[in-house]
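The complex appears here minus one protein chain, its other protein chains still in place.
Order as written gives the chain letters A, B and C; numbering starts at 1 within each chain.
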Amino acid sequence: MTGIVTLNPVSPEAAAISHLFVAILIILGGIFLLVTVLVLYAIARYRDRPGAPEAKQVFGSRRLEIAWTVAPVLLLTLIGVFMIRAIEASDPPIEDRKPDLRVVGHQWWWEIAYPKSGAVTANEIHIPVGKSLLVEVDSADVIHDFWVPELGRKIDAIPGHVNYVWISADRPGVYQGVCAEFCGAEHTWMRMIVVAEGEGDFDAWQRAQLATPAMPSDGEAARGLTILKDQTCLNCHAISGLAGNQTVGPDLSHIASRRILAAGAVANSPENLFRWLKNPASIKPESHMPNFQLSDEKVRALVAYMETLK
Amino acid sequence: MSDIAAADRIAPVEAEREGLLSWVASVDHKQIGIMYLLSGLVFFGLGGLEALIIRTQLAIPGNSIVTPDTFNQLFSMHGTTMIFLVIMPVMAGITTYVLPLMIGARDVAFPRLNALSFWIQLFGGILLYFSFVAGGAPNAGWFSYAPLSEPAYSFNNGVTYWILGLAGVGIGSLAGAINMAVTVLKLRVPGMTIRRLPLFAWITMVNSFLMIFALPVINAALVLLLADRLLNAHIFTPAFGGSAVLWQHYFWGFGHPEVYIMILPAFAIISEVIPVFSGKPIYGYEFVAASTVAIAFMSFAVWAHHMFAVGLGHLFDLFFGISTMAIAVPTGIKIFNWTATLYQGRIRFTTSMKFAVSFIVMFTIGGLSGVSFAVVPLDWQLTDTYYLVAHLHYVLFGGSIFAIFAGIYYWFPKMSGRMLDERIGNWHFWTTFIGFNLTFLVQHLLGMMGMPRRVFTYPDWPWWMTLNMISTIGAFTLLASVIIFLWNIRISLGAGAPAGDNPWDAWTLEWATTSPPPAENFALVPPVRGRRPLWDLAHPDRADELVAAASGE
Amino acid sequence: MSKSKLAVTLFILSEASFFALLIIAYVYFHAYPGEGPTAAGSLNVGRTAIFSVFLFASSATMMLASRSYRTRSSAMLGWLIVTLLLGGVFLFGQVREYMGLYAAGVSANRSLFATTFFTLTGFHGLHVAIGLLAIGAVAILAGSGSLGVSAREEEAFGSVEIYWHFVDAVWVVIFSIVYLWEFL
Partner (left out) sequence: MSEPVGNLLRAWEFEPSVVIGCAVLLALYGVAHRDDPWRAGWFVAGAAAIFLALVSPLDVLSDTYLFSAHMAQHLMLVLVAPPLLIAGLSPRMVRRAMKIAAAARIERVLGNAIVAWTIGMATLWVWHAPSLYNAALADEDLHIVEHLCFLISATIYWWPIVSPVEEVRMAAMPAVMYLATGAVANSVLAILLTFARPGLYPAYLDPPDPLGILTMVRAQWGLTPAADQQLGGLLMWIPGGMVFMGAVVWVIARWYAAGDREIHGIAPAG
């Protein structure tokens, strides 16, 4: 994620906004220059100097008043026309389409589901390049906001008020998304990434997400699985093949396949996962993930198990 | 003029009291006005301190000077403080001090109510700050969006203190607004018809009406939120059938008029300062006056532009986008009239005028970025980013605070009898101007780069740290500017040049009395036959033609 | 208009907006009620109607008191006391209603109807109580013979009267929306 993302669109919807933005920046910049030049000229030209004559007592001009009322009205009408055209283009109607993706905001992570295939993940959305997917945006607790600037508009995730938004990408890449509505202590670390990839890669990814992870039968990973079952991990997290569908915390079925941890606070690596399990607050101080006070050895085993969850 | 009002102007002065008591027990509008200003200054210090901690935390990525929760308390308090405990009371202070003088009155319409307004407002502010020692300050933002502000998600009592503090400020301001409106309508000196009101008084009156209609909206919202927090009700909790969106409608139904409550007094100050230092009457008086009413009126029909991201439907967004653009028209009329006032003037570059002229340009930036938020799809992209932070600070700092400084440099001689030092004032102006633009100009870019608001840190991406660092340096430049300002006040109070009655060759009635004015304000109010009584007095052969602008060139 | 009456009028405009906002909340949750007690299941329109008549009548007696004041008639104190009694009966009715609701398990946090109902009618009751205090103060002044006829005193009397009629008018709206709308 680099540069001025709001002017660097990667989808038709974002492009509609970006083009509008450029046009409006030019218009507004013009007005700004006009006012500034007028003011600067006036203060330079009419500055009080010794011996300057008394100012002429002018009270106003009806003609000028009408001019600077009508001119802005016309300009705003123009902007209004641009706006009306861009609204539909940047946020097309959903018609009768069923959502392809369901995104639920939690304090402080994103639950992602693909209702049509049944795949479930967190904080990392995969989409096929060049296809528009309809996203259903909801919240499990407070108000969040789903925003991937390069791919289009932001939209609030409000409990009790389901929203829909299209998402698509013209070219492959990893796009940064973030919660844009203040949602509490760790609002900062409620990021996500959107991975746009070719149809084949996307299908492969989705198949992998749907697979039930294998149970390790020996070694450190197996110990890790036992620890995971002994602790209360599964009260909040789901792992397919192990336990139900808790959504208090992210689904862990394929956590090792993801690129970020703790909703973007750190990259997903065994070392970071170790730090996270050892003491979540060292990475994300106010996270709802408790510190289980596990020994290093136990944490290592857990990490070993979770690294198998590709 | 009714008999009652006339009687009030010659009413005997309250018995003299000594020392601190003479202030605490005062019902004199001048003393109350100064107390408003002082309380505003103290809270400005607190709100500024909060801002500095915020900016220090954000100077580099991954900083951990404060915990995330503390950070949230800081920005919640910063916003609430600057809006409710700085801009509103300071504007109230300037108004309370200047307005009766400007219309030739002995005091405001209800002096005791005036004192009550101040003390309730101050009490509200103290209550709000008491939260810091009572378990934690509010941490749900100055907007307290439900359900985040509900007990289920906000564990400390901060939001409850926020509600009670705001209720205090709201009730105090409401009483103040009623007082000011009645003062303008009933206590004008004979000869000062409403058409002849100085624009400061006119805009203050319009603003009072705006407050009378806007403040009950927040009070109703606060009452309902309080029911949720204290009675376990569920008005704003969707999990139990309530509506989170309803809170937003209520809050912004007040919140947007509130923006104009903060900016109209700035317009009022600028409309006095610019003409005086240009040596000319305000250009297009009637148009500035009428556009004020139009702004006040429209400010109630634009609130949903704060909610474009909520997903209320394109039609809804479209209508509010258009109404929001429409409000730019009367605002533009004002900008053009102030600029036209500069033309062919004889411009004296006092510190006050420097702030006033830069107000025009800074507020134009804020106004124009505001137009970009009226354009619905741009709002979808830019809202809740640093672009918005930049926008609102250009309106409220580059707008309201610049105007406040212009007003203080303008009226300080009247209040204290001494001139503020112009040389130090020059330093103050330039450090403020540079510091302000350093802090906030780059934030436009940060927003366009995708940095959301209200984050306590950010990823280490190219340019993010550079721009944030520039912003932080700007914030500390502003700290320097405030210190220079305080130093100026201290020096000038002791050793400033004596002001005399009318140091600026100004025209409104407050300059016809001594500086500072006596307890009864005027020994003799000069006759008022136009909008610039002291001009008419000085140039009897060239007195203003009242209807000059209305009748054409 | 005198400055006190003007101030009271402005205050009333503000209060009217406040009540309008509470009414909107009530109406909104009437349309989207959620679970728990509702207006239809909890309120007794007949009984409240009777108590409302007392409040409406008090507005009339206040007008009579005002007329007596202007004509310097000694009946004024009597009318003031009748007004106080009528307003007091209304408040008594409201307290009874609240106690009945509470006994039936309808407290402020039981449903969205309950919260908005108690907030709306509670604030109105508060206004009635404040009005009664003001009228009581005027009555005490009148009773002790210290209520003169100076411009100031006339203003004070007029302000209290305007306020009282406002409190009454608000109840007309609240009663129509909360009670009549449900049962007609």
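In this text, a residue touches a chain if its C-beta (ideal position, glycine included) is under 8 Å from a C-beta of that chain, and two chains touch if they have at least 3 such contacts.
Just so you know, these numbers come straight off a predicted model, no measurement behind them.
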item	value
Chain not shown, its touching partners among those shown	B, C
Among B:Ile120, B:Ile322 or B:Ala499, the residue in touch with the chain that has been omitted	B:Ile322
Residue in contact with the excluded chain [from B:Met298, B:Val371, B:Leu438 or B:Val525]	B:Met298
Option touching the unshown chain, where B:Gly135, B:Pro190 or B:Pro518 are the choices	B:Pro190
Touch residues of chain C, complete complex, unshown partner	13, 17, 20, 24, 27-28, 31-32
Residues of chain B (touch criterion as defined above) contacting the omitted chain	1, 185, 188, 190-196, 209, 213, 286, 289-290, 293-294, 297-298, 300-301, 313, 315-316, 319-320, 322-323, 326, 527, 529, 546-547, 550-551
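The rule is short, and it goes like this: only the chains that are shown with their structure count from here on.
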item	value
Chain pair whose interface holds the most contacting C-beta pairs	A-B
Gap in Å, rounded to a whole number, between the CA centres of chain C and chain A	51
Centroid distance [mean C-alpha coordinates] between chain B and chain A, Å	34
Where chain B touches two or more other chains, by residue	242-243
Of all residues in chain B, those that touch chain C in their complex	2-5, 109-110, 174, 178-179, 181-182, 185-187, 212-213, 215-217, 219-221, 223-224, 227, 231-235, 240-243, 246, 250, 253
Touch list for chain A against partner chain B, complex	1-7, 14, 16-18, 20-21, 24-25, 28, 31-32, 35-36, 38-39, 42-43, 46-48, 52-65, 68-69, 72-73, 76, 79-80, 82-84, 86-88, 90-91, 107, 141-143, 145, 147, 149, 152-156, 158-161, 163-164, 176, 178-188, 191, 264, 285-286
Chain C residues within the chain B interface of the complex	2-3, 6-7, 10-11, 13-15, 17-18, 21-22, 25, 28-29, 32-35, 108-109, 111-112, 114-116, 119, 123, 151-152, 155
